[in-house]
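A single protein chain has been omitted from the complex, and every remaining protein chain is retained in its original position.
Letters A and B mark the chains as written, and numbering starts fresh at 1 in each.
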Amino acid sequence: MPALIKMTLRILLNRVKTDTLLKKNMTKFIKKEDLYKLLNSFLKDFEIIGPKQIANKGIFYEPLESIEDLYLGELFAIEPAKKFFLESSECLFHSGFLDGKATVQDAPLPDKRRIIIGLRPCEAKGLILLDKVFDSEYKDRSYINNREKSVIVGLACAKPDKSCFCTSMDGSPTGSRGMDVLLFAVEDGFIVEIYSDKGKEAFSSLGKEPDEHQNKTLSAYKQKRSELIGKNFKVPGDLSPIFESDYWDKVSFPCLSCGVCTYLCPTCHCFELVDEGRKMYRCNDGCAFSNFTLEASGWNPRPTKKERYRQRVFHKFDYFKKIFGENLCVGCGRCIRHCPVKMDISEIVSNAPSGAGK
Amino acid sequence: MIEELRNKARELLKTKQVEAVIGYQRASDGLSAIPCVIRSEEEAGRLIWDAACVYNLCGYLKDFRAKKLGIVAKACDVRAMIVLISENQLNRDDVFIIGMECCGVVDEKRARVSGRDGSDISSADKCKSCASCVPLAYDCLIKEKREKAKVSEDADKDKYEPVRKLEAKSLSEKSKSWKDEFKRCIRCYACRQVCPMCYCPRCVADQFMPVWFSKAGGIEGNFSWNVARAMHLAGRCIDCGECERACPVGIPLRDINRKIEKDIKELFGYEAGMKTDAKPFLACFDKNDPEDFIK
Partner (left out) sequence: METKNIYLPRLAEITDIKQETPDIKTFKLKLSLVYKPGQFVEFSVFGEGEAPFCISNSPTRGPGIECSVKMTGKVTQALHELNIGDTVGIRGPYGNGFPVENLKNKNILFVAGGIGLAPLRSLINYCLDRREDFKSITIVNGARSSNDLVYKDEYPIWEKAKDTRLYLTVDCQEDNWSCMVGVVPRILEQIKPVCQDSVAIVCGPPIMIKYTMPVLLKLGFCPEAIMTTLEMKMKCGMGKCGRCNIGPLYICKDGPVFSYAQVKNYVS
């Protein structure tokens, strides 16, 4: 009997210890060089994808061969990390012949686990929005595989750009939604907040608990970041009353109908299915292109940039909200920064004429 | 200059010489410009003019077919219009060109890559080799009254020097370097949409019977797209630099176009958009053509 009681007590004690340990492991401080050492040790088991600075071009997410190339500074990557989950062109299946009969085969799914590091809170939130489309009714297996195989290690924004407006989209420069782990750059290192089992599995062995000074720095950091966002507005609840308004003629005038805003957006996900050489590919596409809705008969329901730009705004700030409950926009500002003619969707939406419902 | 421009616009609209004026207004960031269309005298106050007025506005002319329009144009913009007129895409009588004497525009690309905060405003690369501040054709000219800090100190220098440097590289160096560039191409077609000479109603890249430039897997399609577009621009490109500026991933598109421009200049002595009465170079046959294969 006493042995049984001892054993039970031991099990319970272990459980309490583990729970406390886990709680303790939720926030750590790690020196920069120790973080890099840890990532280096992961290279054999994980593909490590992170921002890399390419001279005179900008910051791009790439699979890193050397951790020294990792850029965790203030500048934002031009393309969001979305392309590692919803790939810009991906084979879905191939068809062939066997003994004179037609066959179809699934394209294989990659097996390697990945750490995607350096994502900003807006990009991680973008993945949550994409989950609503690709991980719901009719689950997209390659998207889901990419999600399952990835550990998302984000980087809180030290210096928001003047085009950022994540706070108007229910987000924040220090938001944790969609993150497994979030890094906050502080003096000579990072404070690391771990939110998920995946994150714990990868990072629980590192660092130490932050000291009081570091904890204070973190609180101040979180508080200050949102204040740095210059744009602040409320999205109208229902845009349908102004669907026919000539406001859309006026604001769509500069639009070139290119694909920059669509392809750089962390939440845009329209695609086309093309068969090339008996392989079915899913390739990214966008409603801004003039031939997106062009039908084989020659009829195009969205013939001019007015209809197309209006569709973009309505899909993001009205239709998606009506179906899924949230705007299809994370306020990252990429579309504003990189639009060849500097169109600003946040201004266009916040200046929408009254008549739009609350 | 700005008041003169605004007054000109007001006058053109009041006397109904034009239906609208296409120009630039201030963008939401308070620094950049955004294209705009002015349809009434009251709106003319929105027009601005400064080094942020980078874009070539010719592409907006096709939104207003068969209507008379005013357009704010720099020297490079007017060169584009000259080419469009020679290709029957634009009627000279349908535009009232408000020529602007230009001292150079900002280097938007560099500003974007370095995280522009307004303090770093250096001149665009294309302006450094610009031959003239004054447009070759205009209906009225708005002169720069300030001390001319004209950028093209290098105007006499060989403007094709960067191209020659590239030409000097070995085939394998060139191949590797272009592969590195084109693997970043996301096929957004911003280069095409922003180019004043890309006006095909149905671009060859959008055709699917057959698919000429595949998007599916590999970078061959990216190579073919960019090279094909450069070939379609041969003898027509005026090096406005918009394609390179618009490219979100920083592909040096001007290098390709300037290479072809240089070849045509050196082989045939021709430069697009430099003579108001020139015929489209590669689209015309001349009985006195020195080549005899065609006779």
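Note that contacts are C-beta pairs under 8 Å (C-beta built on N, C-alpha and C of every residue); 3 or more make two chains touch, one makes a residue touch a chain.
Bear in mind the structure is a predicted one, so any value in this text is a computation, not a measurement.
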Given the contact definition stated above, which residue among A:E123, A:D140 or A:D180 touches the chain not shown here?
A:D140
Logged for subunit B, residues touching the omitted partner chain are 208-209
Identify the residues of subunit A touching the omitted chain, counting contacts across the whole complex.
92-93, 95, 101-104, 106, 109, 133-134, 137-141, 144-145, 240, 243, 269-275, 277-278, 280, 282, 285, 287, 292-297, 299, 301, 311, 314-315, 318-319, 322-323
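We adopt the following convention: only the chains that are shown with their structure count from here on.
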Distance from subunit B to subunit A - Cα centre to Cα centre, in angstrom
34
Show me the residue ranges of subunit B that touch subunit A in the complex, using the header's touch definition.
27-29, 32-37, 55, 59-60, 63, 110, 112-113, 115, 184, 186-190, 192-194, 202, 206, 208, 211, 214-217, 242, 245-246, 248-250
In the complex with subunit B, residue positions of subunit A that touch it:
54, 56-58, 60, 74-75, 78-79, 88-89, 91, 161-163, 253-254, 256-260, 262-264, 274, 276, 279, 281, 283, 289, 291, 336-338, 340-344, 346-347
